[in-house]
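Removed: one protein chain of the complex. Kept in place: all other protein chains.
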Amino acid sequence: MRLNNRAVNALRPVRVEYGFQPHAEASVLISMGATQVLCAVTVEDRVPPFLLGKGQGWITAEYGMLPRATHSRGRREAVSGITGRTHEIQRLIGRSLRMMVDLQQLGEHTLRVDCDVLNADGGTRCASITGAALAVRTAVEEMVQQGKIAMTPKLLPVAAVSVGIVQGEALLDLDYSEDSAAEVDANFVMAGDGRWIEVQSTAEGAPFAPEQFAALANLATAGLQQMFSSLW
Amino acid sequence: MRLNNRAVNALRPVRVEYGFQPHAEASVLISMGATQVLCAVTVEDRVPPFLLGKGQGWITAEYGMLPRATHSRGRREAVSGITGRTHEIQRLIGRSLRMMVDLQQLGEHTLRVDCDVLNADGGTRCASITGAALAVRTAVEEMVQQGKIAMTPKLLPVAAVSVGIVQGEALLDLDYSEDSAAEVDANFVMAGDGRWIEVQSTAEGAPFAPEQFAALANLATAGLQQMFSSLW
Amino acid sequence: MRLNNRAVNALRPVRVEYGFQPHAEASVLISMGATQVLCAVTVEDRVPPFLLGKGQGWITAEYGMLPRATHSRGRREAVSGITGRTHEIQRLIGRSLRMMVDLQQLGEHTLRVDCDVLNADGGTRCASITGAALAVRTAVEEMVQQGKIAMTPKLLPVAAVSVGIVQGEALLDLDYSEDSAAEVDANFVMAGDGRWIEVQSTAEGAPFAPEQFAALANLATAGLQQMFSSLW
Amino acid sequence: MRLNNRAVNALRPVRVEYGFQPHAEASVLISMGATQVLCAVTVEDRVPPFLLGKGQGWITAEYGMLPRATHSRGRREAVSGITGRTHEIQRLIGRSLRMMVDLQQLGEHTLRVDCDVLNADGGTRCASITGAALAVRTAVEEMVQQGKIAMTPKLLPVAAVSVGIVQGEALLDLDYSEDSAAEVDANFVMAGDGRWIEVQSTAEGAPFAPEQFAALANLATAGLQQMFSSLW
Amino acid sequence: MRLNNRAVNALRPVRVEYGFQPHAEASVLISMGATQVLCAVTVEDRVPPFLLGKGQGWITAEYGMLPRATHSRGRREAVSGITGRTHEIQRLIGRSLRMMVDLQQLGEHTLRVDCDVLNADGGTRCASITGAALAVRTAVEEMVQQGKIAMTPKLLPVAAVSVGIVQGEALLDLDYSEDSAAEVDANFVMAGDGRWIEVQSTAEGAPFAPEQFAALANLATAGLQQMFSSLW
Partner (left out) sequence: MRLNNRAVNALRPVRVEYGFQPHAEASVLISMGATQVLCAVTVEDRVPPFLLGKGQGWITAEYGMLPRATHSRGRREAVSGITGRTHEIQRLIGRSLRMMVDLQQLGEHTLRVDCDVLNADGGTRCASITGAALAVRTAVEEMVQQGKIAMTPKLLPVAAVSVGIVQGEALLDLDYSEDSAAEVDANFVMAGDGRWIEVQSTAEGAPFAPEQFAALANLATAGLQQMFSSLW
């Protein structure tokens, strides 16, 4: 039985609040159930050294978690240094967001996206991607308005969701207690047209059959279509 | 003329939301105008090494700021390391909170307080102290309820406010634009009985006369009395 | 046309040399084409703190690359610190190896696996997993011989291969020049019984259709079956 | 009873030796009782990046302590990293020294002041400020002589002293044993004309009444006037 | 009795394999007995900042050791940071190699030499110097061929060997077990014409007489002459 009698193929309630950080060029506070992530976009009028003179833009992300977003307090990364998990997540977010737009059309601008988890109840990397994509859309629209970009670039909607197998059953959008008990844990990042951007599927307890993977993929696809309908 | 026609001796609106981080033993989201700080208390059933076997407790604080809490993005301290400013602020918060309670009465527990600035518009260290003190009160009351502390300890209310001299005029509770223009910048941490816990007064542009300091002290005292009335 | 007229579904030559580092409890120098990785297992008679007293073992991995394994020299991580890419890879190797054996049967021992890339020509993380799994097998057999483990544990064969889409065509076991040009890049970690341990598929240039993913999965599966036949 | 029958309002003997580090543009070895601090000024013909092209100069400070300046050996900060206490002190020294001179008149030069404690017996931050101010005066006079500055800038004398309440009594210029026992601990940085540059007053054991603060301020003012008479 | 009945004045077998790292401008895998070091040269078309505009080149070295090159696993320096021993060794290698060639004749190029120990059985710093010198020769010859250097510079052959006193007897080319038991431990870096480049002699158990040093010097000289005959 899932919390609140949630169906195996049901998403948790998704809420989005724009403008939570008024200093940012765009910001979104996204909630998926009890998970809350604050996504803020900074637009910089320069590109990283490896792109100098190439006439294109860049999108990159950093990820963090407040120490008490979690059940037991985590060490502040300003003290402990950035963990491997954080590195892995922020690289995933950056790759996913760079699929949203033709970087040539961005001009020589960098969109630096900060995803900070205020409360964690499973699925923080997926919520980060989903929220950050909405914030990037807002930021790009703003850049167009300000004339920083000549033509409105085509934006590919992007969202992400976690799925997993818990006690032999495939579940959509795991919360923390489900995630901790999962035998298989997967994240799907999808574009609005149904194509995939990133697939990560990990055996936690035991290897999984290709058929189990297929079931998870179907569950994720349906969930993401629903998210695109409501958010984009 | 101050923003919103605020009087020179008027506080910005103060709002407090309890329980923003449900995993924490106590948490407070405090707003002073557009400044927002999330204060969370973690109760640990152990003390730092230098207190082992002394039968007393400890209160300590860490302070952070989300990269886009500010007008221009600040580097994430997980990347750059902790700055001198952060060290200075978190030491001040910790010292101030340790005045709230006789540490012998805490037993061998540590209250670890995280103050994270979500939005910055001046006075973040003062908002941190004021919000953290409320969160510590909640945490201690909870410890009593759970029987972690035998007797209810006497709690000294604590709050803080910034004052400063801008264009020759003493102002209460500076916002960012006022703080940037201040000739003198001071922070007062006060107890509920009117005694002082910490006074820091700094010449930004030019030295100040003792009489100017006295005027700032009066302004801060009145403002803090008003805060104690509404928050404690 | 691939280098040496290699077929789209052909592996590069795989060679394995045991005992390259005679001080190690087990070591394997694995070559996949021009990629060479040295995998060494250290057996420690203790477990990490989070497993103390649980009566089980642990397997963990570290990954490195000699500065001149690559076309242009990479900075030594002893100087620059560990990059996000390294963190990501060594976490993947560790997770994959932990699927090989019931950790209860290992007793309170840690197998610490070092994977160091001597020469890089694509697929270093997959070569690391494949070589390390063979070294772990040798180390466990040695532990049984020395009486460190009471009963011979059942070992699950594990291997990994990269696949990708280059100029619209699905290719098995990418070399560096193919990997640099790939539109989609995927790594499959598989068990000897055909079940999957980890799947990572990333859009490099544009999102990919689920059918493209299926083609990659088929290619990887066939390649890995061939590797299990020759190496296990 | 204070050491050597010192009166409550008496300074410890102050001695100043110029030129202790002959390579420095200016240097002062200052002793306040058994506390000894070596202050050296380096004049750089450039300014930090944030001042480029503004036509003004800068003064900044670093603070350190030899490991065995103290009763028990302190860890070398080259090993442990800079502590929060050091950050706080060197920021205070820098702010205080920048009040000495109109930075426009310095031209595009940086005065970098190193304060290194050779022996510590209380009041090291105040001795650092007092000694460094004298070294800055010497350095500026030298810059004028060398023609690095067109006109002699007006220099504001600066000095600092600690005061505190020990066993209910207000004392001037605390030594280490007094400082360790103080209920209130304050530092006053004052200009030669009696105006204040920085005031820091901290409750160590219990909050303090505004009247107690006033007594400390009077004691500090009298002590600093005496220091200005003898040193400037 | 030495391993394999080696005479007190006999070198261990020396083997050299060129081109082990094909991406490098030059590389040598050198074995002295069971010690194996991989030396790779990277040629950069720039010089360090302190040589800008001086029209000369530079040679520098970095040294590392794979974690399981040794009997018990060493911590990876990417995790622990570079040790003092590593700093000392890589400075010695760099100094020695810079004696090989008139740096004016190199033009504005940097030769960056990586020495990585794959297996350690004593004498790793000497093997590094000997192998690196051969790799530098190859790299310089290649630079001449590519026209990066106008004229062929004169190259001074360089090699190094360790000697020591074990149980009162002077031995050439210590292996690890001899090195661990040595009362005196010395390294000689010599040029092909018999002149010395670096001499380091260290008392491990007790000071040594100048006559003992002379005996070690003779032993090293004879051994190095033999190495020059076979390798240069």
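As written, the chains take the letters A, B, C, D and E, and residue 1 is the first residue of each chain.
In this section, contacts are C-beta pairs under 8 Å (C-beta built on N, C-alpha and C of every residue); 3 or more make two chains touch, one makes a residue touch a chain.
Just so it is clear, the model here is predicted, and its values are computed rather than measured.
S.K.: Using the whole complex, pick out the displayed chains that touch the missing one.
M.R.: D, E
S.K.: Which of these, D:Leu51, D:Leu66 or D:Ala214, touches the one chain of the complex that we don't see?
M.R.: D:Leu66
S.K.: Among D:Asn9, D:Thr60 or D:Asn119, which one touches the chain that has been omitted from the display?
M.R.: Candidates D:Asn9, D:Thr60 or D:Asn119; residue touching the omitted chain: D:Asn119.
S.K.: Can you say which of D:Leu11, D:Ala40, D:Met99 or D:Ala127 touches the chain missing from this structure?
M.R.: The single option touching the absent chain is D:Ala40.
S.K.: Just the residue numbers, please: which parts of subunit D touch the chain that's not shown?
M.R.: 20-24, 27, 34, 38, 40, 42, 62, 64, 66-71, 73, 76-79, 81-82, 86, 112, 114, 116, 118-120
S.K.: For subunit E, which residues touch the unseen chain?
M.R.: Given the touch definition above, subunit E has residues 83-85, 87-88, 90-91, 95, 99, 156, 190-191, 193-203, 206-210, 213, 217, 221 touching the missing chain.
Here is the rule we use: only the chains that are shown with their structure count from here on.
S.K.: Mind listing the touching groups among the other chains when subunit C isn't counted?
M.R.: The remaining chains, counted without subunit C, group as follows: A, B, D | E.
S.K.: Shared touching chains for subunit B and subunit D?
M.R.: For subunit B paired with subunit D, there are no chains in contact with each.
S.K.: I need the rotation angle between the copies subunit C and subunit E from a CA superposition, between 0 and 180°, in steps of 5.
M.R.: So the copies are related by a turn of 180 degrees.
S.K.: Distance between subunit B and subunit C based on Cα centroids, please, to the nearest Å.
M.R.: Here the centre of subunit C sits 51 Å away from the centre of subunit B.
S.K.: How would one label the connectivity among the chains shown: line, ring, star, complete, or other?
M.R.: Contact pattern: an open line, chains touching in sequence.
S.K.: Pull out all the chain pairs that touch, please.
M.R.: A-B, A-C, B-D, C-E
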